[in-house]
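Heads up, one of the protein chains got dropped from this complex, but the rest are sitting where they should.
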Amino acid sequence: MSGQLINQIFLQVMTGLQLGAIYVLIALGLTLIFGTLGVVNFAHGALYMLGAYLAVNIANSIGFGWAIVVVPFVLFAFGIAMERGLIRFFYNRPHTDQILVTFGLAIVIQEVLKWIFGANNLPFSMPSWGSGIVRMHEWVPFLEGFVAYPKWRLILIAVSFATVFGVFALLQFTRFGLIIRAGMRDPDMMKFLGVNISRRFTIVFGLGALIAGIAGIFGGPVTQVDPEVGMHMLVPSFLVVVIGGMGSIPGAVLAGFLLGMALSFTAEYAAIQQIIIYLVAVVVLLVRPRGLFGQKGLME
Amino acid sequence: MSNFSTYLKPVLIFAAIILTMPFWFPFLGGYEGLDTKILIWAIFALGFDLLLGYTGYLSFGHAAFFGVSAYITGLMLLHFSDNIIPAMIASVIVTLIIALLIGLLTLKRSGIYFSILTLAFAEMFHSAALSMFQDWTGGDNGLTGIPTPMLFGLRMQDMTVYYFVAIIAIILFYVAIRISRSPFGIMLRAIKSNQHRLEFTGVNVYKYKVFAFVVSAFYATIAGSLMVIYEPYVASEFLDWSTSGHLVIMSVLGGVGTLFGPMFGAAFMLYFENVVSVPLGEQWLLALGLMFMMVVIFLPGGFVDGVRKLKRKFAAKEEA
Partner (left out) sequence: MAILDVKDVSKNFGGLAALKDVTFQVEEGTIHSLIGPNGAGKSTLLNVLTGLLAPDEGTVNYNGTPLTDITPHEINQLGIAKVFQTPAIFPEMSLLENVLIPVLASRDGGFKFNIMQTREGMSECYDYAEEMLNEVGLQESRNREARFLSRGDKRRLELALCLASRPKLLLLDEPTAGMARHETEQTIDLLRKIHSKGMTKVIVEHDMSVVFALSEKISVLAQGQIIAEGSPNEIKGHPKVIEAYLGEEQEEA
């Protein structure tokens, strides 16, 4: 294979990872929340947006480092408040009502942000330690010549992987995670065993919001920060969840990066790139309705 | 129960209200032509209620039908003939085929999947209109330069358009009432009530869902077409998710499942957006969003349910 081709493929794969990274993080939270609480959170894109707006404001006033520290906590608290203050009243109501109330919340969050910050895009520049390029050819052996890649996008990919591994570790290696996993399979059994599953599920909701916040911090400089971005990120993220299988974490991760790849490799064909995710979703759902790793019968 | 009270009375009341609307509406404020716009959205919401209110399926994709129909009507008027009849017919045929395909695909799954997938399809059409088809649709700028629509020599402007829309609205309202009281309508309500059971009662639930979806899309198609006839311009926003979102908000605010509720919701929302918002400024949607959440949380039956509850309270008070 020619060196140029290897370089090109490498870059496209990197771009695929980067494009997928944000969707993976949002989808991760979505699928966690659905898998535990059975709630389809139409406000999840708004949570990402909140994270981005918070991050840009903190970064522009006291520094990006503070944004990294503060935003996840704020979003975690917001998630907890959201679940305790609103969502939990809807567990016994039809699914449609859950969708409606979270949709309503998404609109309210969007409009409040528009009110405070205006409808225009807030410029969000990367911190100095994050800007510039990385000489990829110095790190990756099989590259030829000079291959540069934007530093921030590498950071984004790294953060995404780190978060995924963090969630994985939490679920696999902690007692909390064990209970969550068991609860995802059979919440009634958990209650029966006297485990306070609802408190833990509340924490999961906060966790989902926190992850969306992380996505907002690191994704903000890449995507726009405007009141429309919440919904713009939500639809593809939903599709990622659906393709991966609702409630499946490996599914969300795999589908997210796969979608990123699809977007990256069709970048030259602008028309297709716009609708590629929908086409992929349609095909997957026709062939395998439950998604890549979804449980059978859950959604059929 | 005689035919009169069941079918004709509500239609006559409705007809009386909207046929006289151009005379009393100006006193409520609002720009000229707002009443026409309200009627168009009322038709849109009426069809939406036949789906959400009756089968319980929440579609976020109706913007696709509204928008596609608008674009086709616009394109027909622009390139084929300024006569609205072929334009409307073309819109209906094309959009309903699309609706059928989307319905066949999305209704096999549960309600949650359906909501997500319809949202995705709408976004797909939106994306496609702005990219792949932008030579046809005018991209971000929308479809401009559409000539004044004609109905066999009648210029569709001002009062003419209003009464054209009003007559269609009356007919479609009558049809909606007939549907709701028909065996078909009963089956739709049974779907919302216990879909699983219905399947075991010998009913082809999937087919009923698809037909309900297409009927609902038909109303959206007519609304989209009328929108262009009313204002010869197609904005790319017609396909935006917010169009679907507004539809959901107005239907829920008005009272899902009551047919009249969503139409009232449409009037309320548009009135709010254009008249009440003047003092309120840009935040009209925030106010509506909060109202929407209040309704979903505390009064899921919407405005119509609220009125019913008040009536009962007063009736109880009188007896006491």
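By letter and in written order, the chains are A and B; residue numbering begins at 1 in each of them.
Quick note on the criterion: contacts are C-beta pairs under 8 Å (C-beta built on N, C-alpha and C of every residue); 3 or more make two chains touch, one makes a residue touch a chain.
Worth saying up front: this structure is predicted, and the values here are computed from it rather than measured.
Hidden chain, full complex: it touches shown chains B. Checked against the hidden chain, the listed residues B:Leu19, B:Leu198 or B:Val275 yield one contact partner: B:Leu198. Within the complete assembly, B:Ile179 is the residue of B:Ile179, B:Val276 or B:Ile297 that touches the hidden chain. Within chain B, the residues in touch with the undisplayed chain are 1, 3, 6-7, 175, 178-179, 181-187, 189-190, 192-194, 196-205, 207-208, 211, 215.
As a working rule, only the chains that are shown with their structure count from here on.
Here the spacing of chain A and chain B, counted between their Cα centres, is 33 Å. Residues 52, 56, 58, 105, 108-113, 115-117, 119-121, 123-124, 127-128, 130-132, 241, 245, 248-249, 252, 282-283, 285-286, 289-290, 292-293, 296-297, 300 of chain B are the ones touching chain A in the complex. Residues 40, 86, 89, 94-97, 99-101, 103-105, 107-108, 111-112, 114-115, 231, 235, 238-239, 242, 246, 270-271, 274-275, 278, 281-282, 285-286, 289, 299-300 of chain A are the ones that touch chain B when the two sit in their complex.
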